[in-house]
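Only a single protein chain was left out; the remaining protein chains are all shown in position.
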Amino acid sequence: MTHKIAILGASGYTGAELVRLIALHPNMEIVALSGERKAGMRMTEVFPHLRHLDLPALCRIDEIDFSGIDLCFCALPHKTSQEVIRDLPRDLKIVDLSADFRLRDPADYEKWYGNPHAAVELQKEAVYGLTEFYRDQIRAARLVAGTGCNAATGQYALRPLISTGVIDLDDIILDLKCAVSGAGRSLKENLLHAELSEGYNPYAIGGTHRHLGEFDQEFSALAGRPVRVQFTPHLIPANRGILATVYVKGDARTIHDTLAAAYADEPFILTLPFGEAPSTHHVRGSNFCHVGVTADRIEGRAIVFAALDNLTKGSSGQALQNANLMLGEEETGGLMMPPLFP
Amino acid sequence: MTHKIAILGASGYTGAELVRLIALHPNMEIVALSGERKAGMRMTEVFPHLRHLDLPALCRIDEIDFSGIDLCFCALPHKTSQEVIRDLPRDLKIVDLSADFRLRDPADYEKWYGNPHAAVELQKEAVYGLTEFYRDQIRAARLVAGTGCNAATGQYALRPLISTGVIDLDDIILDLKCAVSGAGRSLKENLLHAELSEGYNPYAIGGTHRHLGEFDQEFSALAGRPVRVQFTPHLIPANRGILATVYVKGDARTIHDTLAAAYADEPFILTLPFGEAPSTHHVRGSNFCHVGVTADRIEGRAIVFAALDNLTKGSSGQALQNANLMLGEEETGGLMMPPLFP
Amino acid sequence: MTHKIAILGASGYTGAELVRLIALHPNMEIVALSGERKAGMRMTEVFPHLRHLDLPALCRIDEIDFSGIDLCFCALPHKTSQEVIRDLPRDLKIVDLSADFRLRDPADYEKWYGNPHAAVELQKEAVYGLTEFYRDQIRAARLVAGTGCNAATGQYALRPLISTGVIDLDDIILDLKCAVSGAGRSLKENLLHAELSEGYNPYAIGGTHRHLGEFDQEFSALAGRPVRVQFTPHLIPANRGILATVYVKGDARTIHDTLAAAYADEPFILTLPFGEAPSTHHVRGSNFCHVGVTADRIEGRAIVFAALDNLTKGSSGQALQNANLMLGEEETGGLMMPPLFP
Partner (left out) sequence: MTHKIAILGASGYTGAELVRLIALHPNMEIVALSGERKAGMRMTEVFPHLRHLDLPALCRIDEIDFSGIDLCFCALPHKTSQEVIRDLPRDLKIVDLSADFRLRDPADYEKWYGNPHAAVELQKEAVYGLTEFYRDQIRAARLVAGTGCNAATGQYALRPLISTGVIDLDDIILDLKCAVSGAGRSLKENLLHAELSEGYNPYAIGGTHRHLGEFDQEFSALAGRPVRVQFTPHLIPANRGILATVYVKGDARTIHDTLAAAYADEPFILTLPFGEAPSTHHVRGSNFCHVGVTADRIEGRAIVFAALDNLTKGSSGQALQNANLMLGEEETGGLMMPPLFP
C-alpha cells in the first residue's frame, strides 16, 4: 500500500531532503508540495537536482486537499508552523520539523522563542521526535515534533549517561561544530560562500542557543531533577554535519559500555570501539549517527563524541523515520543509503 | 536471485563507490573485496563511512575463490588491471574500471599509456562501456571496459552531434572542469587540501591527456573519418563532478534538438530546455548526466554543456549500470538515488 | 607627503580590499569612508578583520568634506556611481571601480547596462584603467574607470596578440573560471556556502556577460576593425581568482614570444616559460597576473592562460596602481605583497 504524502515548506533544505529520501521509499508517494513564495513554480526550478523526479508543482497550502493525504510533513519556519498546523484537519498525521512543538511547557516555549504559543493544546499532544527514545509514543502519535539538530546530537551522546547516572550531572559541556545547512536557506552575509568558507567561529555563545530549551527539558526529565548544561555551537565551513564534543566527569569505560549497551540494537546509532572518535565525513548524506568515547589523560574525565548529518538524522531523516513508525512501515524504510564519501 | 559480486581494488574511491551503490541494490551481494596493500583490514578501517554494512574483510586477489562469483568489478590501477584480468577465469563476467581495455588498437594503447598491452586478445574482446551507445553489446559481453570519466562527459555532449553531422568536425573544443576525486586516492602535494582548495588550474595541457585516445577512437568511428578534438582539463576545488563546456560550430537549435531526441528515452541522461546550462551541484552522488545547449551571440556557434559525477556516472555508477545489463537485471537497479544537495 | 584618501562604498568587498592595501602604503591616509546603509557604524563592525586599524567610521557621502581630499575611490554599485561622481567636485581625482565609465560610447553603455548614462560628459573624459596599456593617460587623468575583472584577465591574455596580429581575430574563445567574490556581497541563494561550495556551473552563457562590451571596445580599437570574441564565465567554489583559458589560432611559440616581450618590463604581469600554465592559487591576495602559453596537439592552435586575483589585480589593486600614477607615487606602492599560499 502506498501512503500519500504532503510536504509543506518544500522550497527549503529540509523539504528538499525529504523529497530526496522519499524518492527511494518503496511505499510512499508525494502528492502535494507547498511553498508560499514560490507557489506555481516547478520543483525543478527551485531544486534542479530533483529534475529526474515526477513531482507536483509547488502550491499554496490552502490549495491542498488534505482529504486524501495520509501524512503531512511540515518543514515551515518556526512560528508559521504552529499557525498552519492549528488549522489542519484534526485526523491528519503530522510530522513537524520546526521548533514549535518541541517544548512541552508553554512558558518554556515563550522563554526561548519570544512569543506566546498559538496552539497550546497541540503542544500538549505532540510527541517529542527523538525516535530511539520515544518509539512507542511516536508509533501511536498523531503529531510528532522533530527535534533540533543540535539537540538530537547532544542527546545521542548523553541520554543513556544521564538516565543511568554514570556522569556528574552538574558539569557537562557540549562544544558543537555545526555545518552551515543547519542555518537553512537564509540570505545572510555570514552565510555567503565568500564569508563562510576558509574560516570558522562560535555563535550563540554564553548559553543563548534555543536548543538549550530542549536539553533542559529532556535531561531534567531523565534525571528527575534540574539539569543544565553548557552548550557552545561553532559554524564550520562544510555543508552537512554536526560533531558534538562532550566533556563529562565519570569513568570512561563505564560511559562507553553504557552507550554501547543502549544502542546495541539500534539500526542507526553506531557505537565505535573505545578510544575511537567519529567524523562527520563518515555520516554525510546518511541517517547514521556515530558515537565514540575516550578517556582523558586526567583521571575521572571522559569525552563523548557524536557525529551525524544535520539534514538527515538531525532533521528530515529523523522525520521520515518517525513517519515510518506512524504509518506502520519498516522503521528503516528509505533510510539505509550509505554516507557519501568522498 | 541474488548475484554474488567481487570487487578487486576496493580500497580506492571507485571501489568504495561501488560498495555504496551495491548496498542499495536489491539483487546483489558482495562476497569478496580485495586490496593488496590493505589485505587483512576490515573495510570499516579503510572506509569508516561503510561501518553499518556487513562486508567481507579485504583480502589478496589470490585468496578469492572465483568459482561462486557471478561478476567481478576491477577497480585496480591501470596496467595492473590487464595483468590481473588476464589470469582470471575465462567464464567470469568482468567490468573493468581501469583504462586498460578502453582502446581497441594495441598501438593506440601503447601510444597513450607508454607500455605494450599485456593482454591483447582480451583487449579485442572487450566492449566499450558507454552504456547508452553500446547497450546491446554490453548485454552480451563477458568483459566490459569502463570509460574514462572525462571521456564519458565529452561523449555525452558530442556523440549524437558527430553521428548526425550537425557540427563542424574540425573545430571542436572541450574545456573540462574536473573535481579532485578523479585523481583517486593518490598522495600528491597538489591534491592536499592546503594546496588544492581555494584555487584552480589547468593540467595535462596542450592535448596530452590520455582520455584523448578515447575521443579519437570513438569520434572517428562515429564519423567514419579521423576526428581530432581539443581538450583541456582543469582541476577544481570540489570533490565530485565534471563539467564539460564544449565549443562547436553549427546551428544551436538543431544541436539541441539532436541531443534531446537522442536522449529522450534515457533514464539517466537528461536534456535541459534550450538556453539552460547544467551544474555539477545538481548531479552530485547520482548517476544522472545533465546536458544543455545555448547559442552564442556569434551566428553559427553553439556551446554544449554536460555535467555528471565522475565517481558515479563517470565510473562506478556506469560500471553498475553495465553489470545490470550483463546480469539480466533492470538497468537502473541500485542507481536511482537522487543527487545530494546541498 | 601623505595623500588624503576617501573611499565611497567601503562596506563592500572592493572597498575593504582597498583599505587592506592602503594600510601598507607608505604615503596614503584614509580620511573618509562612506557606506550609505551602514552609515554610523565603525568599520570594525562591518569588517572585523580590519580591527587593528585606526579608521574613520562609515558616513553618508553628503557628510564628507572633499576639500581636503587628494583622491577618491568610488566602490559604489553600477549606476549609483555615475550619479554620485557627477556631483563630486570637478577638481577631485577619482578612481571609479564600477562599470559606469568603462565604455566610451553612450550607446554601448545603454546596450549592455540597460539604461541611458547619467553623466555623458564624464564618460568621455574618463580614461580606461588597464594600467599597463593606458599608463600615460592615467598619469594625466582626473577620472579613471577601473576595468571589469573578467575584462582585465582576458585583455592580459590577448591585447599584445591582437595589436600585433599574430592570431586569427575571428576565432577567439575565452573560457573563464571565476571565484565568487566577483559577485560582491550580494545576498543571493546561489552565492550561499551551502549552494556554491562543492560544485560549479557556467553563467551568463551565450555571449550575454556585460564585460563583453569592454572586450568589443578594446579589441576592436586595437585591431582597427570590429573584433568579437566568445566569452563564457563559470562560477567556481573559491573566493578569489579568475583563470582565463583562451583558445586561439596562431603559432604558439610566436604567441608566447609576443606576450613575453610585451610584459618584459612589467612589475605585475609575469609570463611563464613556454608550455607552463598558471594557477589562481599562486596569485591569491596579490596584484600579480601570471600568463602562460601552450601549443595544442593540433597544428596552428594555441591556448593562452591568464590568472589573477579578481579583488586585487582585477579591481582594488588595479585601482591603487592607477591612483599611484595619478598622485605621482611609485606605481608599485602598497602593492608588492606576495600571494597568500597555502
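By written order: A, B and C. Residues from 1 in each chain.
Operating definition for what follows: a contact is a pair of C-beta atoms (placed from the backbone, for glycine too) under 8 Å apart; a residue touches a chain by one contact, two chains touch by 3 or more.
Small disclaimer: the values here were computed from a predicted structure and weren't measured.
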| item | value |
| --- | --- |
| Among the chains presented, those that the missing one touches | A, B, C |
| Of A:Phe73, A:Tyr113, A:Phe268 or A:Phe305, the one touching the omitted chain in the full complex | A:Phe305 |
| From C:Gly15, C:Gly154, C:Gly285 or C:Gly317, residue that would touch the chain that is not displayed | C:Gly285 |
| Which of B:Met1, B:Ala140 or B:Leu187 contacts the chain that the document leaves out | B:Leu187 |
| Option from A:Gly146, A:Pro160 or A:Gly241 whose C-beta touches the chain left out | A:Gly241 |
| Those residues of chain B which, in the complete complex, touch the missing chain | 13, 180-181, 185, 187-189, 191-194, 196-198, 237, 239 |
| Where the missing chain touches chain A, by residue | 171, 173, 175, 177, 194-195, 197-203, 205-208, 212, 228, 230, 232, 234, 236-241, 243, 245, 247, 275, 277-282, 284, 294-298, 301, 303, 305, 307, 341-342 |
| Absent chain, residues of chain C that touch it | 13, 16, 19-20, 23-24, 47-53, 181, 198, 239-240, 267, 270, 278-279, 281-286, 288, 290, 336-342 |
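Note that in this section only the chains that are shown with their structure count from here on.
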| item | value |
| --- | --- |
| Longest centre-to-centre distance from chain C, chain (CA-based) | A |
| Whole-Å gap separating chain B and chain C, where each centre is the average of the chain's CA atoms | 39 |
| Separation of mean Cα positions, chain C and chain A [Å, integer] | 45 |
| Contacts with 2+ other chains: residues of chain A | 13, 181, 198, 239 |
